[in-house]
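The complex appears here minus one protein chain, its other protein chains still in place.
Should a chain be cited, it is by its letter among A and B, assigned in written order, with residues numbered from 1 in that chain.
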Amino acid sequence: MLHIPCPYCGPRDETEFHYGSEAHVAYPENSSNLTDEEWAKFVFIRSNPKGWMAERWVHSAGCRRWFNVWRNTINHEFGPSYKPFTQQPKSPA
Amino acid sequence: MTVKLEFAKSPLGGAKFGGTDKAVLIQEVPFTPGFDLRVNPDSPAFLAVVAALGLVLPTTVGKVARNNADCIVSEGEKPAENGISALTLGPDWWYLTGTADIQALLAPVQIAHHISLVDVSSQRTKIEIYGPSAKDVLSHYWEQDLRDEHFPIDACSQGLLAKAPLIMWHCCENCYLLFPRASFSRHLWTALTDASVEYL
Partner (left out) sequence: MSTVNFTFDGKQYSGEKGESLASALLRNGVVYFTDSSYKDRPRGVMGLWVEETNALVNVDSGAGEPLKPATTIELVEGLVVRSAQGVGDLPDTRDNSRYDKANRHVDVLVVGAGTSGLEAAKKFSDQGKSVIVMDDKPAAGGHLTYLGQPVPAELLAVLDRANVTYLPRTTVQGMYDQGYSVATERRTDHLDSNVHTEMSRIRTWHVRADHTVLATGAFQRHLVFANNDRPGIMLSHAAATYVSNGANPFNTAVVVTVDNQGYRDAIRLHKAGVKVAAVVDIRKKVSKATKKSSRKAIEALGIRLIKGATVVDTSANLVGILSSVTIGQAKSDLRETITADLLAISGGWTPVVHLATFIGIKPTWSEKRAAFVVKHHSQFVSTTGMLAGDFGDDDEPAVFFGPKLTAEQGLVAFVDYQRDATYRDFKRAIDAGMRSIEHVKRYTAIGTAHDQGKTSGTVTMGLIGQAIGKAPDEIGSLTFRPPYISIPFAALAGRDRGLLSDPERTTPIHSWHVASGAPMEDVGQWKRPWYFPKSGETMHAAVLRECAAVREGVGVMDASTLGKIDIQGKDAGQFLDMIYTNMFSTLKVGMSRYGLMCGIDGMVFDDGVTTRISENHWLMTTTTGGAAKVLDWLEEWLQTEWPHLEVYCTSVTEQISTVAIVGPKSRELMKRLAPSLDVSNESFAFMENKHADVAGVPARVARISFSGELAYEINVPAIYGLHIWESVMSQGADLNITPYGTETMHVLRAEKGFVIVGQETDGTQTPDDLDMNWIVSKKKDDFIGKRSFSRADTAREGRHQLVGILADDGSYVIPEGAYIVAGADANTPPPVKHIGYITSSYDSAALGRSFALALVANGLARKGEKIAIPMADRVVTGVITDSVFVDKENTRRDG
């Protein structure tokens, strides 16, 4: 079971969280001006890298905050977590 | 909010298990007033709240601050008046409980500032678990670290106990207060009493 570092509450068991997919995929402004391809890219396409990835989690059973965290998709190692709209720490890679 | 006792029913009907002379006592403390407060700690609204309550709200998640608020009141005694405890649940989220008229204290702040104060007295019930084995009973279900150096007195945390969401407050030695959502309270009672039998 993963131990996920909530930036507010510290490391907690995975059961307290819900996953929110890749971080830094912002809701497009003026979505009506986007082409179908551009819109589809926002809705459906994620980078899904092998290795370090910045992703979003929400501490549902705890402080209820959404946050970002680096995670290595190969071995589940966690890097630094950080609050939305704050400076993204460097990839631990 | 005053409770109209003749019409009210607490989720566990004031149930009690074990005893103060035993390794563990578990009991429901019915009709505990409770409020969810949301306010930005970096805003003037926060300062107004602190002034109105006369209590400095902690800004570190998991800390509890209290005024005139003993966590446990012995049978037959009355709790101190104007008591307030503030459990920090999130960076802009507190659970307020106590004998003070919290709604009245914060009413002026609500008009002047962007805060949210929601009566959740019925949303949660309060279960006290006390005794030398209290921590052992909790650790059967609670995945978080209960060691005193990591969860000291007047620390609080939200999490899952027997898969039921609740707030846990380490209020004094060998004593924990649980604030589960009312719908889970029967389940939680079954779980806690089942885990206690070995210690009684």
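Basically, a residue touches a chain if its C-beta (ideal position, glycine included) is under 8 Å from a C-beta of that chain, and two chains touch if they have at least 3 such contacts.
Since the model is a prediction, treat every value here as computed from it, not as a measurement.
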Touching partners, among the displayed chains, of the absent chain: A, B
Hidden partner interface residues of chain B, rising order: 1, 3-4, 7-11, 31, 36, 38, 92, 114-116, 118-124, 136, 139-147, 150, 162-164, 181-184, 186-188, 190-191, 194-195, 197-198, 200
Sites on chain A contacted by the missing partner chain, in the whole complex: 1-3, 11, 18, 20, 26-27, 31-32, 34, 36, 39-40, 42-44, 56, 58, 60, 64-66, 75-78, 84-85
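Heads up, the rule we're going with is that only the chains that are shown with their structure count from here on.
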Gap in Å, rounded to a whole number, between the CA centres of chain B and chain A: 31
Residue ranges of chain B in contact with chain A within the complex: 61-62, 89-91, 93, 143-144, 157-160, 165
Contacting residues of chain A [partner chain B, same complex]: 8-9, 12-13, 15-16, 61-65
